[in-house]
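The other protein chains are all here in position, but one chain of the complex has been omitted.
This part shows chain A:
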Amino acid sequence: MTSKYIALPKGVSEKDFDAAISDFRKVLGDASVLTSAEQLAPYIKTMMPVSDAEHTPSAALLATTVEQIQKIVAICNQYKVPIWMISTGKNLGYGAAAPAERGQVVLDLKRMNRILEVDKDLAYALVEPGVTYQQLYDYIKEHKLGLWLSMPAPSAIAGPVGNTLDRGVGYTPYGEHFLFACGMEVVLANGEVLRTGMGSMPNSNTWQVFKWGYGPYLDGIFTQSNYGIVTKFGFWLMPEPPAFRPFVIQYQHEEDIVEIVETIRPLRISGVIPNAVVIAHALYEAPVKAKRSDYVSGPGSIPDEAVYQIMKDHKLGIWNVYAALYGTQEQIDVNWNIVTQAFGQSGKAKILTEQEAADDPAFAYRAKLMRGDMTLTEFSLYNWRGGGGSMWFAPVSQARGSETLKQMALTKQILAKYGLDYSGEFIVGMRDMHHIVDVLYDKTDPEQTKAAYQCFDELLTEFSARGYGIYRVNTAFMDKVAETYGPVQRSVHKTLKKALDPNGILAPGKSGIR
């Protein structure tokens, strides 16, 4: 007999699922419980090199209140139905809106989209999961609050809750987003509502200003996890500085990354350069200005000679260091002297500011990201190979020049083996670097898709063998990455899962936790 559903949750009979769907409809109304293939189509498209069937949901639930979510988890516990929570669902290179496992019910929180509070004086916001950066940006402008956002490159269509819970990063001085998180409200699997930190105390007015509360700090266990459903989220915003000076420093040789990192590290640790600096390879910036097909055709990765030609034609360095200074004009002038002296020593660096580069499309979008303005220009990356295939390979590196060179060379070598290009950048943290590589491939080409899968698998294997951990990964590879962190961490994660969600209804498989 053909099922009336396009997929079913693992281990749940159609009869039980019928009953669960009927109960979901009683809570949410018919229009907010989606089960048809047409309704679920937007939840299936991913950029990963695996069959859509592996990540097809059985249903999607559009909840708008905490009370509804409490009732939903009760139904899920009753019928052992797993739900996969999403906020804006635009984590495109990491799995988008599709669940980790076939048949999971997507709990879509996009319509839970109220900006609950933005405090101008204390510079914080409290929002629901469906709020986008664009929505918050418009709210701040409309109310003339003088605050800046920090967001990832898919800015306008992504949101602070999902991005921070997945421990994403941005490009301003507040770029390490979870560092600036302050207070969550979480619906637990048993339906209880926890407010973390100071939020647990009745009548407290310090929920969004003091992170730690009393006793063990809990917020961390609700990031990259499946221990609860975050329904409210507080975070700090940066006061708009009186002056802002973005700049780019270009270098011509791949091995110059050693000098770049050794020069930046002391400036970043001491706070002279306060923002999350990006060291972008020419092939990360090229898609904004150039077409791959103008330089190379046929299979295989792009040769170095073609990359040098692109650099020459489009005024790019092989490394392009984007950073900015923030503060009063006097502060910026002092720090600018320190920066230019540090980078000027070897004679290899070419330093450009808005004066020289304002019209350059790569510089323009990077400057926007560093001041928290909306732009989706980085999506140009997806035109490089075409065909809608993308996975973010994201190992962590020490902020040490020799390490970055090793990681870059290893990544490039493995990508080339599978005919793929090195579209990489390093985002400089306080002492670490997020090495971010967009593994781009044509998903309409079965051979390239197969190669991309094997390539990504080998990247994970080879990097973990050398002690390089991955900080975040798409839903097709979560178990593999969890395994690289060893059995004790997996066991602790599992123990917490059993304690907080014994029926395993919340996002089974997230970060390899079941």
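Keep this in mind: a contact is a pair of C-beta atoms (placed from the backbone, for glycine too) under 8 Å apart; a residue touches a chain by one contact, two chains touch by 3 or more; residues count from 1.
Convention: contacts and distances are computed from a predicted model.
Given the options "NADH-quinone oxidoreductase subunit K", "Cytochrome C", "3-isopropylmalate dehydratase large subunit" or "NitT/TauT family transport system permease protein", which would UniProt use as the protein name of the unshown chain?
Its UniProt record gives the name "Cytochrome C".
Among A:A7, A:M48, A:L62 or A:I140, which residue is in contact with the omitted chain in the full complex?
For the chain that is not drawn, the touching residue is A:L62.
With respect to the chain omitted from the figure, which of A:E192, A:E255, A:D304 or A:E330 is a touching residue?
In the complete complex, the chain left out is touched by residue A:E192.
One chain isn't shown here. Among A:T206, A:T223, A:N383 or A:T484, which residue touches it?
A:N383
Using the touch definition up top, pick the residue from A:T223, A:T375 or A:Q398 that touches the left-out chain.
A:T375
Using the touch rule from the top, list residues of chain A that touch the missing partner.
34, 38-39, 41-45, 47, 60, 62, 64-67, 70-71, 73-74, 77-78, 88-90, 92, 96-97, 108, 110-114, 128, 130-131, 134-135, 138, 156-157, 185, 189-193, 195, 231-232, 374-377, 379-380, 382-383, 386-388, 390, 443-444, 498, 502-503
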